[in-house]
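Every protein chain but one is kept in place in this view of the complex.
Chain nomenclature is as follows: A, B and C, assigned in order of appearance, with residue numbering initiated at 1 for each chain independently.
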Amino acid sequence: MSKRVAVLTSGGDAPGMNACIRAIVIACETKGYTLIGYLHGYNGLLNQEYETLSLNATHNLIQQGGTILHSARCEAFKSHQGAKDAAKNLQALGIDTLIVIGGDGSFKGAQHLSTCWDGQILGIPGTIDNDVAGCDATVGYYTAIDTAVSSIDKVRDTADAFERIFLVEVMGRHAGFLALNAALASAADYVIVPERFDNEQQELERIINQIEARRKLKGPVSFIVVVAENVWPGGLNTLAERLSSHMQSEVRPVTLGHVQRGGSPVSQDRLLATKLGTYAVGLVGTEKTLIMIGEVDHHPVEVPLKETWAYTKPLDECSVETMLATMNQRY
Amino acid sequence: MSKRVAVLTSGGDAPGMNACIRAIVIACETKGYTLIGYLHGYNGLLNQEYETLSLNATHNLIQQGGTILHSARCEAFKSHQGAKDAAKNLQALGIDTLIVIGGDGSFKGAQHLSTCWDGQILGIPGTIDNDVAGCDATVGYYTAIDTAVSSIDKVRDTADAFERIFLVEVMGRHAGFLALNAALASAADYVIVPERFDNEQQELERIINQIEARRKLKGPVSFIVVVAENVWPGGLNTLAERLSSHMQSEVRPVTLGHVQRGGSPVSQDRLLATKLGTYAVGLVGTEKTLIMIGEVDHHPVEVPLKETWAYTKPLDECSVETMLATMNQRY
Amino acid sequence: MSKRVAVLTSGGDAPGMNACIRAIVIACETKGYTLIGYLHGYNGLLNQEYETLSLNATHNLIQQGGTILHSARCEAFKSHQGAKDAAKNLQALGIDTLIVIGGDGSFKGAQHLSTCWDGQILGIPGTIDNDVAGCDATVGYYTAIDTAVSSIDKVRDTADAFERIFLVEVMGRHAGFLALNAALASAADYVIVPERFDNEQQELERIINQIEARRKLKGPVSFIVVVAENVWPGGLNTLAERLSSHMQSEVRPVTLGHVQRGGSPVSQDRLLATKLGTYAVGLVGTEKTLIMIGEVDHHPVEVPLKETWAYTKPLDECSVETMLATMNQRY
Partner (left out) sequence: MSKRVAVLTSGGDAPGMNACIRAIVIACETKGYTLIGYLHGYNGLLNQEYETLSLNATHNLIQQGGTILHSARCEAFKSHQGAKDAAKNLQALGIDTLIVIGGDGSFKGAQHLSTCWDGQILGIPGTIDNDVAGCDATVGYYTAIDTAVSSIDKVRDTADAFERIFLVEVMGRHAGFLALNAALASAADYVIVPERFDNEQQELERIINQIEARRKLKGPVSFIVVVAENVWPGGLNTLAERLSSHMQSEVRPVTLGHVQRGGSPVSQDRLLATKLGTYAVGLVGTEKTLIMIGEVDHHPVEVPLKETWAYTKPLDECSVETMLATMNQRY
């Protein structure tokens, strides 16, 4: 039987959201479902702002960064009245299934909506931070690693030329996935992530010891510290100043910033987004609801939305150990 | 106790081989092992051509394509005499452990060597083709997908401009991993892979049907067929001619070629290579031998070398189904 | 006074054509002109296929490869009847000025049209081949050099790994601009361009001498020959076979192909396209007609269309000499 499906993107945009939307459009077309896209995240639900999505929209979409449905925060939706209004609007359009692409904040919004709307709700994890429990990777995460690594590769050119110490701040909200993997893949000399942050004094000592050991061996050297955002008290400049005064040499802070959210998605994000979007549409019309479609060990999984924020997803142990192993002894 | 370790790269070069060498150097340094690198694959073993690898060699190595140890075919090694000579040379240098980075051909060589040498032998899967059983991905595979996808993204610009049919040949030896995933991630319109190749007539009809259905709906359209190498009898030009005469319109064949082997490795290949290299050194001195270190479901695994070519690794079912699903209905 | 302007893209597509269209749209909007875009090159003129172009069309257009107006060959237009029909259609729409973005073939078409239509005709050079006289660079040329260089950078990884000889065929139609500059910028070891091609025997001897000199000094080496398309009798494979039999070693031919036409334009092409498009609209309504707007020594120039194909634009002497200088002595 034909279904009416709606999709929205919410929270920080991530490369691959458009690839996911494309897969949903194609899958709906194949099944004969009608599909609309709400604009500006949950705002679109409140303001009944949407557009019908057909195959025309999908041409040359897989490679575009950002999200054609736009995203935005939406305070009004968080109230009970907000959920009620959204539910009314969904009913007015006869929507059977709502697919939400976003992070845990977006999924909490979906759960909140379910208090007023009994339609089917499916989530797809889309955020560069990878901080959604229940899945191995979120859509956008792979691209963000590559963007950070390309930037650090560039910073290293200058760091080497001047044999200077650089601090590079990488996004990740309150998780170290991006920072750890970007540091490992860029052969950074040290990494500071929230999951393994002891205290300022200890981290500082470790960094200084490592630089001094290197200098003793090699003379002047470049040294790159990757720092996850929100982890160092006082921020990157504070760390730069403390390190600089200890080392008696210049320390340059670089904040990669919003560049990390954009760009054409790399293949792994396009593949993940396409699989998850296709799989989600396959669940439309089933009894399953309030679940996130993710991928674990290369297979699709269905996870209750509530579990996606119930615990903090740990860093991959193998990556942590490899980073520790390669950080200790480095030229 | 201190060990003497040797490493070589063999078979087609792959992005990330250098990242793997770097990880091995660092891990050996940490453990206090001596490390030498044999040059030109198994030729180096026969000609006692090698260099000592120290931390100096690792600076700015993680991002380099190719292999600093070079690679080459080596017919002489395949004989019993070849294995005997290699064993003698390894003994002369007092090598305890040999690490071979390469594909199944390289691992067969390692097994062959074991008939004459009783030192420890460890393999690390390195090839863009991903056709090594027992691991999810081989070092170089992720970068090759991205290179193919970037190229197809570019071909699509011209295909769209002229609303023309393009055939793009992608590497992969006798496996469809690269072709399937590059097609899926580039939103190609059709893909031909050995694992799902029925016969020429049937494939041709499917392609033609799809183009005609598209044209009926949309008028002139671009159409990109990704073709795995070695699958179409007579090669890409034969397919282009047959399709062209059927469709009465120009069909352009593009062979991506050796460009797919090179380039700076993407993050996923750098991470995989670093983990496997580090893990392999961790096994040095244990009883384990004639095994490949791979990654399955994000965890390191140890696989007897013989199993890596004992069966044909199947395509990921989820990717196949997604490709089929998205190929049927496309704008 | 308000004007009605039309634009079309013709000939091989080139990165930056969209950036040029964007600039024309913005400039027309500023001046209060109406702008339409004919589709599929001169076919659009014959079939009255066009769309109105407004600022809506320009968002995120500067970075797109290909051409949103599509391109195509058009045999029917070459007849006198073709020009007459086109003229009639232009009059029916009240077009004052036609802007043609393309190469010399496209400009000949524009000149042909002028025998039947007395409206204003302006040309903008757009082709990756740079073979348009009267301007320093054509739109798309800078990007094509970079694409070829990135590809050769990748081929070198494999060439180095195997110390092997590679031939890389680069586009350029009958001109050596792309091949020469791609060779120079990629540190290729030899280049064959039509402007300096003596005869097969002589070129072959020079290549062989150079490889042998290198081998005498260094042992096995990689060696990359960049070959302009259409220059070697019998094509790249013929050269590969001859060289291979002389050198008694494998020689790999790589044809970069249509990949070179696509991709997001590099900054220099975006800048050139934007300047030329803006400048062209500034000439709308003046007496100037049948001219190409190009750039010479960083300044806009107006060149009679007829001069753009009257003589063969020579290679830049400084580039030729530098290539010769750096080719002679190379590691």
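Some notes on this structure:
Everything below uses one rule, namely that a residue touches a chain if its C-beta (ideal position, glycine included) is under 8 Å from a C-beta of that chain, and two chains touch if they have at least 3 such contacts.
Quick caveat, the model's predicted, so the values are computed rather than measured.
Just so you know, the chain we are not showing touches A, C across the whole complex.
Note on the undisplayed chain: of the listed residues A:65, A:82 or A:172, the one touching it is A:65. Although one chain is not drawn, the whole complex shows that of A:22, A:112 or A:156 it is A:156 that touches it.
Touching the chain that is not shown, out of C:6, C:21, C:46 or C:62: C:62 (per the contact rule at the top).
When the full complex is taken into account, the listed residue touching the unshown chain is A:262, out of A:105, A:119, A:235 or A:262. The missing chain lies against subunit A, touching residues 9, 12-13, 15, 40, 64-67, 70-72, 147, 151, 153-158, 160-163, 166, 252, 254-263. Counting over the whole complex, subunit C has residues 22-23, 26-27, 29-30, 55-56, 58-63, 136, 142, 145-146, 149, 153, 156, 160, 181-182, 184-187, 264, 266-268, 270-271, 274-275, 278-279, 297-300, 316, 318-319, 321-322, 325-326, 328-331 touching the chain that is not drawn.
Throughout what follows, only the chains that are shown with their structure count from here on.
The mean-CA centres of subunit B and subunit C are about 34 angstrom from one another, to the nearest whole unit.
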